[in-house]
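Below is one structure; the comments refer to it alone.
Only a single protein chain was left out; the remaining protein chains are all shown in position.
Right, chain A next:
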Amino acid sequence: MRIRTLRLLAATAACAVATTTLAACGSGGPSRGGGDTLSVWVYQDGSTVIQEEFVEKFNETSDIKIDLVQIPGDNYTDRMRTAMGSPNAPDVFFNWGGGSIADFVEQDMLVDLTPILDEEPELKDAFIPTILDAGAVDGRYYGIPMRGVQPVILFYNKTAFAEAGVEPPATWDDMLHVIDVFLDRDTVPAVVAGADPWTELMWLEYLLDRRGGAEIFDRIRNGDASAWSDPAVRWMADTVKELVDAGTFGNNFRSVNYTADGASTFFAQGGGVMHLMGSWEYANQLSQQPEFAAEDLGWAAFPTVPDGTGDPGALVGNPTNYWSINSEVEGERLDAALDFLRMHAEPEYAQALIDNGDIPTTANAESLLDSHASPEFARFQYDMVAEAPSFTLSWDQALPPGKAPALHDNIEKLFGGQMSPEDFVAAMQDL
């Protein structure tokens, strides 16, 4: 009896642990609204209060009520994706556009909003065009912008720069000079959270964009893997290696994290003086280290690079987030869902975003910026976005989800010195 029990125990233990992860995926959301409700899924974070407010407002007048489901951030992508393949799919859901919805588009699971935007120019023109385009798939629109803009910005420590007698870099020569100056002062020139490869990705995105223009990644994102062999890609990888070897990011950066505030705290304490990060870094510093945010935190655009053909005003990052509608929503419920989406083009929604510290994506939001908690930062960011000739979506969001893990691995290896620039380029072609 004892052997058999033990064997069973051993076998069960092995199986249970191994299969739980895969089997637990069927965790149910609320069942499909049907009838007279719409289930709307949103990524839960500091901005969700706005969704709560506007859903409530919508439900006051509409016969078809919205049931807002908030999914904690870390699990959002898994949960949404799994639910879309099940009968518990959301009717309207939050996404990043591009690669995050490409598979749904391929399966005809989303409502194509292009004809609606063509019919209603006032809706289409309400948004900054580059933002609307950044979420499109194969030139067709499936999403309406619903959050603030999130461009990647070069944050720097104003006080440290003033003490060292340098200005934020406008050209690559300036950048190399700034790096030398701070290396001489035993300060890490640029903070990078190497444990979260998407922060390293931001350097690659800007370097490639400035050197070869936004077209290169545009080709890649449209499935042309040969664009990885463009000389600008190799230059980008070589430049990263030079930066790492020079000590630009310090000698510890590979285990610095962003998600547990490792990088931002180090930056605020003056350990490093530049931080290339999404615009959310401002709000993050404001809540974590308010004194630093008020006294020392400066911001600038990414510098130009030698022989760069890219527009110096081009941006990378997350243009915004979008609402998309499940194609199974029809008739009256579809009308209601569209009405809900239209609310996001209204000035009241833009004002709510500003009150929350975000910069809206609507074209006429400029007059509202003065009511932002930091009008100076708001204006800088809004102008940057409104004037940008292109706004490239983060590569890991723009590419199909199957490619993101390998992309992150390769980036981590390039920064970590485990992969040469040459091998990196080859690995990206095989992505």
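Following the convention adopted for this analysis, a residue touches a chain if its C-beta (ideal position, glycine included) is under 8 Å from a C-beta of that chain, and two chains touch if they have at least 3 such contacts; residues count from 1.
In the analysis below, contacts and distances are computed from a predicted model.
Undergrad: I notice the complex is incomplete. Of the names "Xylobiose transport system permease protein", "Heme exporter protein C", "Cytochrome c oxidase subunit 1" or "Stage V sporulation protein AC", which is the UniProt protein name for the chain that's not shown?
TA: Options "Xylobiose transport system permease protein", "Heme exporter protein C", "Cytochrome c oxidase subunit 1" or "Stage V sporulation protein AC" considered; the missing chain's recorded name is "Xylobiose transport system permease protein".
Undergrad: Which residue among A:56, A:78 or A:138 touches the omitted chain?
TA: Checking each option in A:56, A:78 or A:138, the one touching the absent chain turns out to be A:78.
Undergrad: For the chain left out of this view, which of A:135, A:197, A:357 or A:421 touches it?
TA: A:197
Undergrad: One chain is left out of this view; which of A:256, A:369 or A:384 touches it in the full complex?
TA: The single option touching the absent chain is A:256.
Undergrad: Touching the hidden chain in the full complex, which residues of chain A are there? Just list them.
TA: These residues of chain A touch the chain that is not shown: 2-3, 6-7, 9-19, 21-23, 25, 78, 81-82, 84-85, 103-104, 107, 109, 194-195, 197, 251-257, 260, 262, 265-266, 271, 401-405, 408-410, 412-413, 416, 418-419.
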